[in-house]
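Remarks on the structure that follows.
The complex appears here without one of its protein chains, the remainder shown in place.
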Amino acid sequence: MTDILQILILGLALGGVIALMGSGLSLVFGVMRIVNLAHPSLIICGAYVSYWAFKLWGLDPIATLPIAALIMAAIGVLLYRLMFESQAKSARYSEMTVLLTFALAMIVEGFLGAAFTNTQRVTSPEYATDAFFIGSLFIPKGQLYAGCVSLAIIGALTLFLNYSRLGYAIRATTQNREAAELLGVNVNLISMIAFAIGIGLAGAAGSLVSFVFSFFPAKQWEWIAMLMSVVVLGGMGSVLGTVVAALLLSVIAAFVGAWVGATWSTMTFFLALFVILLIRPQGLFGEKPELA
Amino acid sequence: MAVDLQQADASSVLEARRIHNQKLARQHDQTRATWFPLVVLGVLLALPLLQLTGNYNYLLHLVLFTASYAVMASGWNIIGGFAGYISLGHAVFFAIGGYFSGVLLARYGISSLLTAPLAGLVAAICGYLVGLITLKVRGPSFIISSIALLMIARILFDHWGFIGGANGMSLPVTDLPVQTAKLPYYYAFVLMAAFTVWATYRIKHSKFGLGLRALSKDEVKAESAGINTRFYKVLAFALSAFFVGMSGAVWGEYLTYLRPNIFLIILVSANLVLMCILGGKGTIAGPVVGAILIVAFNEIFVATLGASEINILATGFVMVLGLMFFPNGVIGTLARKGKLPRVLNWD
Partner (left out) sequence: MSELLQVTNITAGYGDGPAILDGARLTVEPGKVHCIIGPNGAGKSTLLKAICGMLTIRKGDVVFKGERLNGLRPDQILRKGICFVPQERALFPKMTVRENLRMGGYVLDDTKLRDRRIDEILERFPVLRERADQHAGTMSGGQQQTLAMARTLIVKPDIVMLDEPSLGLAPKVVQEMFDIMKMMSQEGVTVLLVEQNALMGLKNSDWGVVLDLGRTLFEGPAEAVLADPRIQELYLGGRKVA
């Protein structure tokens, strides 16, 4: 019984981080209909920011999270301007943007690999290897902190989307881009802001990831499939759905990892993706299949 | 041809409308040049004669390499170009073909050159089964599922002891003298490339190909026009897997070893997509032109820069530039402008 509880706790804590990793992806898809395959590579960029800040100056990764987020958001603006703005009127928008983000993922991976090599990195603040003990349960501090910070950020994001004027405009653009434009929303600006927020979230997630997982540039492909299965299960574009899906899948993965074997734990996400596509292509919260 | 309604009568307005509509509908009145690919094939078949005068193994390697990619890119074009389903998981079929023939070669000593069509068939069957699941979704969801397929296959191959797991397996090395060692593979790939180009041409101009192009434009409408879209696209997926698998089989023996981190990487898939896009997705000559461009480009980069990271970076970069400035590829862009030279019009 404590066994099960133990696995559940570990799964939920990791799930929180994965939710944050996926939320930016979901936001960008929701507003701009871009499946950002480069998202994980940008998370890894964020992770490097916190990694070097820790390694060089001993700065705590949670403390450097806002910095990583801001840097990545700025990069997001740049990427939007350079690559995606001009695609808005393309007849094959969704295909073009996916391929562009795919190419971007390769550029980032190649760049990071050339700059920092493909060795495994991990930031190691004290709490990363420490744990709380409650009876016979142990809760690793690193994962707990990361999970809580993630959920706090997602909570703030949800409040922002639901109650601010900007959030209102973002949601309207998500539902019907053309209509929002006709009612006076500057959809291009809104898209840029949403994209920057999404990439900023990737940066924030990167800071947390840097001490929860080990990372290296090529790790992104594993994460792409993992995050995509979360986002698809959550119903492409719904941030809430992403959170629920992340928690659900990572708990299942934790059980699979404990009972079947660590290799199969990552496999859970990929197989889940197939199962979802097979029985409910629109995901848990989506309303109709994504036929772009 | 300004029509002034004040003077013109109704029939001249109708005539003007007909001309106007014709102008809007893009015209493809260019004639095909069938002789050109045949001449190229002839030259390539005769090329090994150079070996009599010296060692041209590097040249043969380049042609062989390009031909192998032309096979795969043309295969990919069937699902990605004709049917419009972008797959980033085709490395899986490359690996399936390679491993299938590789195992036969290692265990029973049967050359992959003989078993390649069979390997293609196995890849096609796998493609058919996978397609039944993943082709239920279109657009971004499909692309994602194809990446997931690659990840799943990678984990399976990495942990399957029978085929050597992550360490892979080595295959017997040919005992031909160095002057002729490459020739069997050279001819195999060149002939496969010729066959693939011919086959994709036939597919494109068949009723099946027409159906694929219809469903790539609008699946619902194609369905209501009586096309069995589900069967069509799954079949297209299987066919494209066939060519990629066949190429993988010969490639394995040529390389003399099989390893997941060579066969099952996204870069292989990415290259196929890149070739089709740079060359011109959905055209017959496009994948071939793309293969030539990418191989040439790769050789230059590897020669000057080496490191694989730089290679990934450069591939990504070329892809971005290609997508942004030539979204229709070399062939597509030229054709749109009506400037496609006759020799490159194989459609």
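As written, the chains take the letters A and B, and residue 1 is the first residue of each chain.
Methods note: a contact is a pair of C-beta atoms (placed from the backbone, for glycine too) under 8 Å apart; a residue touches a chain by one contact, two chains touch by 3 or more.
Treat the numbers as computed from the prediction; the structure is a model and nothing was measured.
From the set A:Ala180, A:Ala196, A:Ala246 or A:Leu277, the residue in touch with the chain omitted from the display is A:Ala180, counting the whole complex. Touch with the chain omitted from the figure is made, among A:Gln6, A:Ser90, A:Ser214 or A:Gln282, by A:Ser90. Hidden from this view is one chain, which touches chain A at 89-91, 168-169, 172, 175-176, 178-186, 188. Although one chain is not displayed, chain B still touches it through residues 2-3, 5-6, 9-10, 13-14, 16-17, 20, 23-24.
As a convention for this text, only the chains that are shown with their structure count from here on.
Note on chain placement: the centre of chain A and the centre of chain B lie 32 Å apart, centres being C-alpha means. Against chain A, in their complex, chain B makes its touches with residues 84, 86, 88, 133-134, 136-141, 143-145, 147-152, 155, 159, 219, 266-267, 270, 273, 277, 307-317, 319-320, 323-324, 327.
Taken in their complex, chain A has these residues touching chain B: 29, 33, 35, 37, 83, 86, 90, 92, 94-96, 98-100, 102-111, 113-114, 118, 217, 221-222, 224-225, 228-229, 232, 236, 263, 266-267, 270-271, 273-274, 277-278, 281, 289-292.
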